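The structure is given below, and queries will be raised subsequently.
Yeah, one chain of the complex is gone here, protein chain that is, but the others are all in their spots.
Showing chain A:
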Amino acid sequence: MSNLPDVLAMGGHGVYVWSAYGITATVLILLFLPPILGKRRLVQAEARRRRREGM
């Protein structure tokens, strides 16, 4: 692990390796967005409802 560009180039296979890992990382992020954002939206909706009803 001495030469960074060489390590990243992966002996000419860099484009395959990094694109595969990049797509996987993107999918993992996409998988976690809906439950996290959905919870936030639900909490906000409930807060609005409470305010509307003056509780």
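The working rule: contacts are C-beta pairs under 8 Å (C-beta built on N, C-alpha and C of every residue); 3 or more make two chains touch, one makes a residue touch a chain; residues count from 1.
Simple rule for what comes next: contacts and distances are computed from a predicted model.
A single chain of the complex does not appear, and UniProt lists its protein name as "Heme exporter protein C", one of "Chemotaxis protein CheA", "Nucleoside ABC transporter membrane protein", "Heme exporter protein C" or "Cytochrome c oxidase subunit 1".
If you put the missing chain back, the residues of chain A touching it would be 1, 7, 10-14, 16-17, 19-21, 23-24, 27-28, 30-32, 34-36, 38-39, 42-44, 46-47, 50.
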